[in-house]
Every structure is written in C-alpha cells, then in structure tokens.
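The complex appears here without one of its protein chains, the remainder shown in place.
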Amino acid sequence: MANTWGYGAMTNSLGDIQNAKAIIIFGANPAVNHPVGFQHFLKAQERNNAQMIVVDPVFTKTAAKADIYVRIRPGTDIAFMYGMLHLIFKNGWEDEDFINDRVYAMDDIKAEAAKWTPEKVSDVTGVPAEKLIQVTKLYASAGVGTLIWAMGLTQHSIGSSNTRLAPILQLALGNMGKEGGGTNILRGHDNVQGATDMGCLSDTLPGYYGLSEGSWKYFASSWGVDFEWLQGRFKSSEWMGKKGFTLARWWAGAINGKDGNDQIHNAGTGLKNLFVMGNGITSIAQQAKVKEGLDNLDMLVLCDPFVNEAAILTDKQDDVFILPAATQFETSGTVVATNRSVQWRTKVVDPLYESKTDQWIMFELAKRLGFYDEFTAGMKIKENKKDFTWPEDATDEIARIIKTIGLTGWTAKRVKSHTENWHMFDQISGRGYGKMKGEYYGLPWPCWTEKHSGSPVLYNTDRSVAEGGMGFRNRFGLEHDGTNLLAEDGSAPKDSFIEGGYPEINKDNIEKVLGITLTEDEKAKIGKNWKVDKSNIIVEKCMEKGLAPYGNAKARAKVWTFPDQIPMHREPLHSPRADLVKEFPSYEDKSNHFRVDTKYISKQTEQEWVKDFPINLVTGRLVNMNGAGMENRASKYLAALSPEMFCQIHPDLAGKYGIRDKSMMWIHSPEGTKIKVKAKYSFSVSEDRIFIPFHFAGHFQGEDLTHKFPAGTAPYASGESANTVTNYGYDIVTQIPETKGGLCRIEYAKEEA
Amino acid sequence: MGINEFDALKPKVGRRSFLKMAAVATASGATVAFGNEGVTRKATKEEIKNPFPGSTSVKTICTACSVGCGIIAEVQNGVWVRQEVAQDHPISLGGHCCKGADMIDMVRSKVRLKQPMVKEKGQWKRLTWDVALDRIADKMKTAHETAGPDSAMFLGSAKMCNEQAYYFRKFAAMYGTNNIDHQARI
Amino acid sequence: MGEFARLNFYCDEHRCINCDGCSVACAEAHELPEYISRRKVITMNEGIENMEYSLSIACMHCTDAPCQQVCPVDCFYIRADGIVLHDKDKCIGCAYCLYACPFGAPQFPLDGAFGTKGVMDKCTMCAGGPEETNSHEERELYGQNRISEGKVPVCAAMCSTKALLVGDSAKISDIYRERILSKGHGAKTQPYGWDVAYGKKL
Partner (left out) sequence: MKKRYLALMLLLSTFLFGAKADSSIWGNNLLSNILEYDKEGSLHMGHYFTVIQSTYIQPMLLFVLIVIPLAFAAHYFIVGPKVFSHSGKSIMVFSLFKRINHALAAISFMVIIPTGIIMIFGDFFGGGAFVRFCKGAHAIASPLFMISVIPMLLTWMKRMIFSPKDDIRWLKIVGGYLSKEKKPIPAGMFNMGQKIYFWFVTLGGLVMIATSVILYLVDFELGIFTSMGLSQIDVLRISALTHNIIGIFIVAMFMVHIYMSVFAIKDAYKSMIDGTIPEEEVKILHSSYYKELQEKGEV
C-alpha cells in the first residue's frame, strides 16, 4: 500500500466512515474485531442510508448487518476486484479526471481487468456473476464509498498484491482523498500502527526509514551516539543493512536448516537467544515449527503480565525465563489508533506484584550489557538535560527525529492535552472546538509542525496542507518509462503555491520549487532532505507555501520492483482448485526472504493437496479475545464466554464425516499436524470450509499442556491453537503467513474411554 | 438452629415496611441521569454520595484493539476500584466491547505472573529480578561475543506504547541486529 | 409533581452485534460470579442471510411484572420510576420468578449445600436494592448503585454500538423511531415486544 501512494495506513478515520454512501468490506469483521468502531458503520447506514457490502468467506457478524453479503472463496479477492474493475471500465463508471491527474499506469490495470469477465470471476471466486454485477453497480454508483479491509486480505501469499489492488479499485472510482472514501485498513492490536511506525520491524528503522547507511547515520546522530560505535555493535556494516528475521519465520533461524527445513542466511549463525516482550507467539502460523524453534533455542526470555504460552509449549528444560511485565495500565505512553491518531495512555496504578514496566527491563538490561548511556542519550538531547523523565522525553525524542510520517507535532504536551480534552472534539470529523479549535483529535499523522492540525484524511486535496490536505507522496522518482510521475495541474491541495505536481523537497531543490531564497544561516542548518532535516526548516517553509514536503505525485498502479508489477491473481499454495493452480501458479521460490529460503511454486506443486485435504480452513477472531488471547483468557468473564476451543462447521459437512454437534473432531493439516477441537454446528460457514478461532493455546495436538504452567498462573480457558494446523505459505513481499487460505482434512474424534 | 431462625424472624418483619418506604424515597431521586426535568426532583447530597470516597478519575486508553476507546479509571488509594464510562470520548462515545469493558479485570486478574521465574531442569524456580537480569544479560553478552549479535531475536509487541516500541527497536539496534519484529506481520 | 418517567431497557436489533460488551460490563461492574449472567446477548437465526439478529436481554423491568405476581414471599417491589427490584433478604430461592419471567432474567447461584439454589439475582438497572444506598451491604448483595450516583446503567452506557438504550420509554421510542425512519426500514413505529414487557396494548 505504501508502494502505491506513499504511506501504508488507514487513510480516513472511523468517524469519517459515517460520511460514506457505500461501504465495501473485504476480509474484515469489524463487528467482532472492532465493535466500537463498528458503531460508525451502523450510523453510516442510518444517517446516509449507506449500502454495506461484505465480501468474506464466512458469514460473519458484520455480514449479518450488511445489505449485500458475498461469499467468496478464500484467496480470490484479486479476481473479485478485477471483476469489479472490469465492469467499472466497461461501463465507464471510473473517475477519468482523477485517474488522469493523480494515477500512474492505470492502463495496465485496465488491460488486465479486461480478461476478468464476470463469468471468469464467477468460476474463480465462486461468486455468482449476477452478484458481482449487483455489487459493482451499487458500489460504483452510490457516490463516495469507503473500502475496508483487515487480515482477511493481507494474510495470503498474495497479500501484498491484494493490498495494492484494493487501493487501485478506489483510485479508479476516484474515492481517494475524500471524506467518506479512502482505503481503511483496520488494525488489530491497540498499537499496531504505533509500533509499526516506531519501526519495531526487521526491515526498517523507526518512521519507515530504510536500513541504508544514510538512515543509520541520521539515527546515530539523532540518538546522540557515534555511528562507528553503533556499526561496531553489528557483525559488520553489511549486516547492518540487511533485513532481519520476521515474527512469522524466526523459528527457521532457530532450527537453522536442520532436518530439511528451509535454509537460513543469518551471518553464519542460528538463533540462540529469543527475547520476547508482550508477544503471544502462540498465534503464529505453523505452531509445530514454532515449538521446534523454541526447543532449539539456547535461552528463551518472555516478558509478559501473564505467562506466555510459549513457556509451556516448549519442551525446553533450562533457561526459560518468564519475567512479570507490567500491563499498559501500569505505565504511561502514547498509543496510535488505527486512524493514525495518537492518544496518551495514562498510568492508572503502580505495577502490581513484582511486575516491572517494559522500559525498566530494557534499561536494566542495557546497563548490564554496557550501553545504557548510549541507549538513553536521545532523551536528553532536546533540552540538554542530565536526566530524563519517562515517557515524556521519549515522546519528544520521537517527535524530534521522525520526519517521514510527520510526527514532529506529537510532543508529549500536545498529546496529553488532546487526551485530557477528548470531550472537545467532534465524533465524525474529529475537529476540535473551544480551546482545541483548529486541531483534529489525536493529531492524525502527518502532523508536520508543532502547530499543525493533523491530517484526518490522507491525500485530501480539498483542504490546505495546514489543515491536513496533501497530494500523493513523491517517493518513486519523477518519471518512469518516460511517463511523468508527478501529479497533473489542478490536483494540488487547496491554497497551494503550486497548481500541479512537484517533487519531494530537499536541500537542493527547495529554493527552486518554493521560489524562495534561504538565508545563509538557514542554509547552514538545513538537512539534506525533508526526511533528515533536523532543523525542520524545509517543513516550515513548505507550510508557509501550502506545500506538502514530500511532494505531490501520482499514485502508481504499477510497482516495477515487485515480482508482480501489477497485482495478479495467484492461487493459494494450498488451493482447493487443482485446475486453477495450473492457470494461476504461485511465485517462483524465493531465496533469502527475510533471511530464510521460502517455497512457493515447489510447495504448491509438491502434490495435489486438495485430494487429501479437501476442506478450506479459515481462521479468525472472536469478539471476546484478542491475538493469542492470553490476557483475555486470564479474565474469568471473558473466558466464560468461550470456555473451549471450537470449530464452526456446516451440519451437512459434519454429517458426511459423522461429526455430531458438540462432539470432538480432529483437523489435520498438510504439514502433518493435527488438533482436536469441539465441533460447533453453524450455518455461517458453507459446506466446503470450516472456521476456527485462533486465540487458544495450552493444548498441543491433542495433549493438554496446562499442567506445565507455574502454580496459579494457568488461564481460565485453554485449548488447541488454530495455528497448529495453519498451512505453509508466506507473502512474497512482507512474509505475512497465509493463514486465511489453507486446506485441511477432518475426522470424527472418538471419545477415549 | 430452628429456634435461632425464629428469633431472626421478628426484626425482619418489622423492617419490611420501613425498607419499602426507603425504596420509594430514593426512587424519585434516581432519574437525574436521564434529564427528565420536571419529572424528577434533584437528588439530595446523601443520595449521590460517592461509593468510593476520595477516588480520582484517570483518563486512559483501552488496550484491546486499534479503535482506541477511552476509559475512565476510578482510583482510590492507588487501587483501581472501578472502570467508569468515557461517554464523551470522540471515537468510542463511552462504548466498549466485552474486552474493553473488562480491562480492569485484566489488570487485577488473579492468574497474573507474580514474580520472575526460570525453568531449570524442568522445574519452575523463583528468582529475584537482579539474578534473572544478570543471568539473561550474561547469556546475551556471551552470545554477542561468540556467535555474533545476529544470534539473538527480539520480538516486540503491538501492545507496547510508542515509546517502548521505539526503545525496543533501539535496543535491538544497539545490541547489533536487525532480527526484530512485532505483530504487524500477523 | 408530574407523572413519573418509567425507565425501560430497549435493545435495537439493527444495531446489536453480539459483542457481549453489556454482559461483561455488567458482570464486571457488579462483580458477579461467573455463572450468574444478569444480562446476556442472544443471536437468532445465526448464519442465515438477512435473518440473523442479535439482542441483549436482561430484566425488562415490566410494568406488571410476572415475577412479582408469582413470588410466594413477595420480595419484589417496583419503584416509582419503574425499576423492578427485589429483596435478597426475603427471597427463598424457589425459582418461581424464573418460571414466570418471559425473558429468563432471574439467575440462581448453584452454590448452596447439595446443589441447592441460593437466592435469586437479577438485573437491578444498576439501582441496588433495599439496603441503605451505596452501603457496603448493598454493594455486596446487589452490586453498584449507579442510579443513585446519577449515572446511567453500565450495560447501556458501555454498549459498543449504542444498541442498548435505557431511559424514559417515550424517549427511547423516539430515538428508535428516528433510527428506523432514516434508514428506511418502513413504517414500523412501535419497538417489538414493547407491549409484552411494558403492557401497552396496541
């Protein structure tokens, strides 16, 4: 998504959904995953008579409230969206001006879409052609429409293509940068957006700065440490620039290629120590491999308010540390909601028992590892202090350093005042009134300066930059294959100095583009470009002229660095349609993908999976739980709502296998793993698929592991982890596991005497 | 026992009518929340007395999902005694799903991990923080020197606040590896 | 003084999404044992397109409460504002109220010796019981008394989609009608079940 127009985040806000005239939801279940956010969807239905279309393999609680529900085969969203685009182009429903002014390479999409006739789409997706036509017509003609997605779109081997085609669909209809439009990705955890922004990732530094030497140098100097020292901490400068393992496949590093497992490329060593802080690693695909990885570790450290179930999953007998971390209510800090807005989470109570806050643990470890001074130096720079106050100084440090996504305005003082005065903001637009006038709630980034209002709707050219308007980001050069990549005339944000497109601003072009002359003093202070300009002069000057520092460019429908330049449908690695696998094969195997060799086509064609594993496996969430569900299952009331692991199965399918309602059943995966769960008859799933929630852990392949918990820490509910049976398969770009489109085999589990 | 029960009966009967009257009296003061002026009288001071005298309200944010609902926590003497409704929060408007409504229960859950522990020879053993951190740091230091910094993997969390996530990234960088990730990929 | 407003609950089935926020909020606020669910959410026709609805159910605080009629020890009393409360000191746990209640509201803890039922527990609309308002005893027996603090019952206040409404019946009726009409659901003017719970014959 970032590769389409610059930033990978929800473009609008939850309240803004109330402005939509149509809502299309792909692979998201906000009624269950974001119940409070869903009230805005329902209000859109009531206020605007907005039509809600839900495209999902399972009839979810969201689908129950939808005007149209489309039951799609898992992993075929691209085909469906191309089908929509086919009809849009055929009937001339696209927004031609918008495409012309602000989109690059839509013609390539048009050519591909021409192949996807409703009949073809119907064959691939299992959606009747009439329904596709009905949905497309409704969505294209309703006026401004918003497109929602979540994990149902990303957790596929073609997840990154999915998340590119969805924006393209919105671009074609001209729904971008509008109130009530946009592509709204619903994040899972409370601070996924924030932690991602903060670069808690193996392929970026905080603020999506890459791993290039330039970025490292910028951070080294901003952190107040010597670049050489920092480089010396790494194995070599080469490894400083290489992407690390991901959460999805770190275990491959610990297994280190043994027993025919995928080979790794990790500076000549396997993983020995795993340090986990608040991560339910029992909700990662391929649980059996996770267990193997854990068993192969030298040391496992788990910091969590509750016992991380990894501690009982592993058979490791020594050096498993479980440290009681404080909950987020026992410390303060900022959190970023799904709509890029920040809030101050105030400490409620002191850490209970012997728990310690995460930062305390990090600081103490840094002391013992000998880099405490370097570690905390960044907090003292701004005011040249001797000591620091957590977390205010850390917040200010972040605001000081991260320019790419415009966090300059997120000072601790401002964030606190927003949260303190949350009653002074409008629920739909987020506009403040009274003393908060001129600011949007939570200062959705980019918030360019300490006075900026925040940007509630990304890429909105109807507003001036000072009020949160902007064009698409100029991130991919000025031209490609001879075509101009900057926006055309007339598509600049309101009150802009320049009518049309302009490049991102740096030291060299600032005078030319902005038509100003800098003083010598300014010239001396200014950074190389807007991203690393510590003086913030570039941004200030841009604000004065009504320009976005990152330029004004076209969104690109074609990403020439990706394996698929335009999104292409490819069958899941474990596809229930053997005939379509030949037509839409997966990618070539990829070597050194986040340090691990990853199989695609060879896995897909290893055997005809559907013969032995005829049933589609879909995983998803329950309303009473969250992620691995550890903290929720430790609450007696939430645990009581779903006391055991279950599998939703259509009675007709169950009947074929002799599975009765509430009887136990086995689910086998192509990886040779299995889980024993309780069958729950449901009409939400169709006869070719089953649904299992992924929040449970504590049982492994039929064995109850709860006796391994330290006394008095076992949660109130435990069960098989769905991820024990999720299939092999990872996204080609991001390595997100393919948990939403797998296959399985089921059988009745005999009651043991 | 029977005789005691008989004894207990007498005052109960006497109190019945009294209680009934008390109930009617409080009833009229109760509907203030619903803004029916003219229908109800103002509640007297005694009726709206705070069940948690001296408590303070803390505005904070739910940790369940990315909607970012507001929570008002009532804290009395350092104890979170009640979760109040943030009716004026611009995103949640006081709403909570079951997870959010139960945040207080997560914090005071009885099954929380209460002290640092280590598994040694298959048995859980209690440790002090100092010993635990010393041992962990020791191992990490040795691995850094022998196998190299890339022998470590850091898994952060989307439940951390920004500052913690940022510092966790910094921690991995200063340890010398890019082997760091969190749940964005899940 | 004019006529008392009658306080009612009403759950908008077009909005309820079965998130269980109300039931957990209730259990949590009153610190109920796990097996007592004063409020619960039910889903009808689960998985059937255009037929699935969810509803939050608890004591509906009926005008002519059947529980009050059948109670052999007369432990129920209806406040002037319509809230149906009961006296746990009087209740003998006979469960007749459960048999009479159309909404399955009365709950019984199974904690007595030999599995006998304890005294009945039900939704109090966060209005406590006959004990002294906001006293320790009241809190122990009936949970919070939010009404006396001037606060809205916790379930409706924490309803994630504002499906669960509480307040004066006329006002609720207005809110509901406005929602229905703006969405174009048709000329349904009276919320379902209104006549059953509140005895208004249509």
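What to note about this one:
We call the chains A, B and C, going by the order they appear; numbering starts again at 1 in every chain.
Definition applied: contacts are C-beta pairs under 8 Å (C-beta built on N, C-alpha and C of every residue); 3 or more make two chains touch, one makes a residue touch a chain.
These numbers come from a predicted model, not from an experiment.
From the set C:Q107, C:N134 or C:S173, the residue in touch with the chain omitted from the display is C:Q107, counting the whole complex.
In the complete complex, the residue from C:C59, C:C75 or C:V152 that touches the missing chain is C:C75.
By the touch criterion stated above, the residues of chain C touching the omitted chain are 35, 37, 40, 42, 44, 57, 66, 69-75, 87, 89-96, 98-104, 107-108, 110, 114-117, 196.
Heads up, the rule we're going with is that only the chains that are shown with their structure count from here on.
Centres computed as Cα averages put chain A at a distance of 26 Å from chain B. With centres set at the average Cα position, the gap from chain B to chain C is 26 Å.
Taking each chain's centre as the average of its CA atoms, chain A and chain C sit 40 Å apart. Among all residues of chain A, those that touch two or more other chains are 35-36, 39, 623-624, 636-638, 641.
Residue numbers of chain C whose C-beta contacts span two or more other chains: 19-21, 24, 28, 160-162. Partner chain C is touched in their complex by these residues of chain A: 31-32, 35-36, 38-39, 42, 45-47, 49, 59, 61-65, 69, 623-624, 636-638, 640-641, 682-685. Chain B makes touch with chain C in their complex at residues 12, 16, 19-20, 22-24, 26-34, 36, 38-41, 43, 46-51, 82-83, 85, 87, 92-98, 100-102, 104-105.
Against chain A, in their complex, chain C makes its touches with residues 14-15, 17-21, 24, 27-28, 34-35, 46-49, 52-54, 160-162, 179, 182-184.
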